[in-house]
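The other protein chains are all here in position, but one chain of the complex has been omitted.
Let's look at chain A:
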Amino acid sequence: MATEQTIAEGGAPRVPLLYDPRVRGIAYQVLVFVGLFAFVYWIIGNTTANLQRANIASGFGFLQGRAGFDIGDSLVAYSSDSTYGRALYVGFLNTLRVAILGIITATIVGFIIGIGRLSKNWLISRICLVYVEVFRNIPPLLVIFFWYFGVLSVLPLPRDSIELPFGSYLNSRGFYFPKFLWGEGAGLIALAFGLSLVFIWFVRRWAARRQAATGDQLPVLWISLGLLIGLPLLAFAVTGFPLSFEFPALSTFNLRGGVQVRPEFLSLYLALSFYTAAFIAEIVRAGVLGVNRGQSEASHALGLRNRPTLRLVVVPQALRIIIPPLTSQYLNLTKNSSLAVAIGYPDLVATGGTTLNQTGQAIEVVAIWLIVYLGLSLATAALMNWYNARKALVER
């Protein structure tokens, strides 16, 4: 008590308010905040005033207006009678579709190439090296153009379509394959599929417990596969094979019927996947190399063979290194999908751009773009951070 008082009285001399570091710190922060606020306020005020002076309508009311233009590629019902808001939603779904499929493909290809670069086989590792160097050093827009014009110039016109097995066709209008038409009882099959997933989850849990208790290993993979395929197949047979196909057929101009994957989507999806895969490959390679060699040696010394060593020792540790940079690649892919506008794939930027032009609501549309991409990126980052936290070393 006594010592504290001496310090309070003698150790910390009274300083003028102007020189108090704490006061100064707060003052600076207040100043910056007020300055920033004033700046934003001035920008908004000035913009509104100028918009009014130039007689430009503003606000988000335009979203309810009739769009009047058509969109070629839409996951939901859309026609020229739909609203601008709906057009933006269609664009958003298209962005989401190419981003999600692209992320999945890029991850798979990236892992294969990344592991391939570490292969002891000279040819494989060289091929993977060339792949990485080529795709990593070309701007993504050029990769997209390469695929798009490559695809367009190589493929024939609809009436000379390349025939592929199972009633599918390939031509300059895209890739066509038969549409699955589910009849009565399709719900039961879906139910069986869902059930099999639940069963698999239980089997895996039970197998893990059993192994912990007795040391016996179950062939979990085979049991899971059997469940996954067997149950829906059984349901399929019970309901009397309620499946028919609608095959694409040639009409005056194009193939009609079936499902069409347009070349714009195809080339954007392939370009983004292969481009991003090059970066993911390097991240994977870094991750695997980042695991100390002593870890696998120790694992071997414990009597684990190569595959369990990889699966149980190396990969879990490598993932800790891989996940954070992988997240930023996922974000890049999502954002790069806005390059779609160059080849006419109707993503959010394309439909938004048309909306912007037809309504003249530049600031509103740009704001929507910014918010949607920000939201998408934050959601991806949050998901990956959660996954990262799960995989991170738990310190006690």
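Just so we're on the same page, contacts are C-beta pairs under 8 Å (C-beta built on N, C-alpha and C of every residue); 3 or more make two chains touch, one makes a residue touch a chain; residues count from 1.
Here is the rule we go by: contacts and distances are computed from a predicted model.
J.: What is the missing chain called in its UniProt entry, if the choices are "NADH-quinone oxidoreductase subunit J", "Cationic amino acid ABC transporter periplasmic binding protein", "Probable tRNA sulfurtransferase" or "AAA domain (Dynein-related subfamily)"?
T.: "Cationic amino acid ABC transporter periplasmic binding protein"
J.: Which one, A:L63, A:V314, A:L339 or A:L376, makes contact with the chain that was left out?
T.: Checking each option in A:L63, A:V314, A:L339 or A:L376, the one touching the absent chain turns out to be A:L339.
J.: Taking the entire complex into account, which one of A:I363, A:A379 or A:A392 touches the absent chain?
T.: Once the missing chain is taken into account, the touching residue is A:I363.
J.: Out of A:L18, A:A54 or A:L221, point to the residue that touches the absent chain in the complete complex.
T.: Looking across A:L18, A:A54 or A:L221, the contact with the absent chain belongs to A:A54.
J.: Residues on chain A that touch the omitted chain in the whole complex?
T.: Per the touch rule, chain A residues meeting the hidden chain are 43, 46-47, 50-51, 53-57, 68-72, 79-80, 149, 152-153, 157, 172-173, 251-254, 256, 263-264, 338-339, 341-344, 346, 349-350, 353-354, 356-360, 362-363, 365-366, 369.
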